[in-house]
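Omission of a single protein chain aside, the complex is shown with its protein chains in their original locations.
Now for chain A:
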Amino acid sequence: MVKSTTKDAQDLFHSLRSTYVATPTNLKIIDLYVCFAVFTALIQVAYMALVGSFPFNSFLSGVLSCIGTAVLAVCLRIQVNKENKEFKDLAPERAFADFVLCNLVLHLVIINFLG
């Protein structure tokens, strides 16, 4: 039972890996960016746990900026992905422009809130 579960887990891992390797490079770059952003957010949370949460607005703006840009990158990935039928007539340049605009607004707010 356990053996089959481990074998299943390995099979799963392999199939996930093989499918992921097949995705286009630009999507993989976006994924890397998302992972980086989330990782930065986790580091900030760990730091906050160590030294306390004052000033809270700085902590909040730091974490939310990381999470925000990660979310926006995921949205960009959704819109740029060729396999998404819903977005096939959306030019990738337009998607990127929207991404930049939203990030601009996000970081404007962050800088204001950073304190």
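One rule holds for everything that comes next: a contact is a pair of C-beta atoms (placed from the backbone, for glycine too) under 8 Å apart; a residue touches a chain by one contact, two chains touch by 3 or more; residues count from 1.
The rule we apply is simple: contacts and distances are computed from a predicted model.
Look at the chain that isn't drawn here: its UniProt entry, checked against "Sedlin", "Glutathione S-transferase", "Snurportin-1" or "dolichyl-diphosphooligosaccharide--protein glycotransferase", names it "dolichyl-diphosphooligosaccharide--protein glycotransferase".
Along chain A, the points of touch with the absent chain fall at residues 5, 8-9, 11-12, 15-16, 19-20, 56-57, 60-61, 64, 67-68, 71-72, 74-76, 78-79, 83-84, 86-87, 90, 95, 98-99, 101-102, 105-106, 109-110, 112-113.
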